[in-house]
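Every protein chain of the complex appears in place save one, which is left out.
Coming up: subunit A.
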């Protein structure tokens, strides 16, 4: 019992929360960036613009079939070799954004395709441009269908930020390691704390997602 109390002292717990703040920061920035980039890529995939659409499709397939860890290594160890040396946090954000954008692009493309073709034809037949039809008619319907899947993807993203511990990003997982690195008896209490913190955040987000989905459907 005393081990648990010592392990989760105010000092240690505060240190964990600092890690949590970095985890949330990386997650939030990556979510915003990958939502924008993923939507643009998904729309390009759907639009079937010659060559561009196919090229984007190739890159998406490539990235989706790589381990995230490889992309993190590339941004952290690889990019300095080609002239850009980002900080560990920036590396993690770039890697998460590249990976999640390609996941979201496929979600967005299939979400758009799930809206019946008649909606697009109806809009285009009144003289609306492709972009107007997308903006006013197709995307609002598509995103409504996609909410649970997109939220699920964001939950994965938050969990995946723990991989950044390998390039020593001072995030939640990494800070836990620092603590139990000083005293091996703290391993189990630290894992318990990590379990609780990741669960609270991810589960809350999932619940918010289902609430939003139900709320918007009615």
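Methods note: contacts are C-beta pairs under 8 Å (C-beta built on N, C-alpha and C of every residue); 3 or more make two chains touch, one makes a residue touch a chain; residues count from 1.
Note that contacts and distances are computed from a predicted model.
> From the list "ABC transporter permease", "ABC-type polar amino acid transport system, ATPase component", "Na(+)/H(+) antiporter subunit G" or "NADH dehydrogenase", give the UniProt name belonging to the chain omitted from this structure.
"ABC-type polar amino acid transport system, ATPase component"
> I'm checking contacts with the chain that's been left out. Which of A:113, A:132, A:183 or A:206 qualifies?
Touches the omitted chain: A:132.
> Of A:67, A:80, A:140 or A:181, which one is in contact with the hidden chain?
In the complete complex, the chain left out is touched by residue A:140.
> Tell me which of A:90, A:119, A:162 or A:177 is the one touching the absent chain.
Missing-chain contact among the listed residues: A:119.
> In the complete complex, the non-displayed chain touches which residues of subunit A?
Spelled out for subunit A, the touching residues are 118-119, 121-129, 132, 136-137, 140-141, 144.
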